[in-house]
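With one protein chain held back, the other chains of the complex are shown just where they sit.
What follows is chain A.
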Amino acid sequence: MNVNDLVASRYRIIAHVGRGGMQDVYSARDLLLETDVALKTPQAGQAARRFKQSAILAARVNHYNVAKTLDYVEENASVYLIEEFVPGETLEEKMNRYGLLDPYLGALVLHHLSKGIAASHHAGVIHRDLKPSNVMTEAGVNIRTLKITDFGIATLTDELMEEAAQDGNLTLSTSGTIKGALPYMAPEMMFRQPGDHPGPPTDIWSLGAMMFRLLTGDYPFGVFLQAAVNVQNRTRKAWPSFMTSKAQFRPLAQELQAIVEACLSYDPNDRPTADRLVEMCGQLCYSTAERLNGTVTGLIQNGYSGFLTTSSGSLFFSMDSVYGPKRPDQADNKKVSVARYPGSPNARAHPVIVIAG
């Protein structure tokens, strides 16, 4: 596929935006409805029939937090899935830049993703490959829109994992898709026997593992084969102390830790259902205040507080409001994400999170 290629007399290719283990992803312009869409097509060697089956499955899910399946076309011996497109970045890309999410944003992400997963489970669709790179969101310091993508490859993933399990040990697979999924993969999926078909709780484990990563910046069990070893030995990393060291953040951080730990129960029956997660998240209190990019301009009171500039003026901040392992300064840690509250003579920043430039 090349830029400006036209598919089905309707979708004009804008750019190649990604390559999963099984499909190429392009952004395209829908000339009929004048909107931008994602266009996916299987890579060479992937059976078109399976691709269609996965598209049909994905099309059963209709929820705001799941990328909508818009169209499926076959043309000139090629097949294409057209999906809702969110301009911005994936949660994986966001992690690369922001490192981790504070409890407020973490609670929001958990809440919205739980709703999307609940809707898909109601429709009888299991994702099986939930990970930060499969969640689209807007670029920048705010997170308001979250859309889970690649529900479509659920069947492909399942067949792939079934095949790998047939071959003996899924965790030794050389498949890029399986390797990429391992850090978030439930134990009953990792160590499945031929004929096993792990159910909805496998998504709940993956959501828990993903939230651990988003909240701590680290993988709960490591990556690649190390993840399999640690899941088998039940050696999950400990929660970092910064999550609970500041009293302001402690109550919500502890609530989130408890939910994530429940999701990471080894017995699938001990994990909350997606519906139960939605209920629990509906009780969480978190701030949805708009975030701003800030730059630290100076520290006062022996470094206990300071000032930073944003597009909405200069803000005062206290070190008590700083969340995360990094302490803001005027050198390497001067870029921050903050919310703004009224104050005199300066508005107050809270929370304050150091981000990569």
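Criterion: a residue touches a chain if its C-beta (ideal position, glycine included) is under 8 Å from a C-beta of that chain, and two chains touch if they have at least 3 such contacts; residues count from 1.
Operating definition for what follows: contacts and distances are computed from a predicted model.
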Among "Branched-chain amino acid transport system ATP-binding protein", "Serine/threonine protein kinase", "Cytochrome c-type biogenesis protein CcsB" or "Fe-S cluster assembly protein SufD", the UniProt name of the subunit that does not appear here: "Serine/threonine protein kinase"
Option from A:73, A:95, A:262 or A:299 whose C-beta touches the chain left out: A:73
Residue among A:9, A:43, A:62 or A:232 that touches the chain left out of view: A:62
Among A:7, A:39, A:91 or A:119, the residue in touch with the chain that has been omitted: A:119
Touching residue (missing chain; options A:199, A:251, A:298 or A:313): A:251
Given A:44, A:238 or A:285, the one touching the chain that is not displayed: A:285
Touch residues of chain A, complete complex, unshown partner: 32-35, 55-56, 59-60, 62-64, 68-73, 104, 108, 111-112, 115, 118-119, 122, 247-248, 250-252, 282-289, 316, 318, 320-321, 339, 341-348, 350
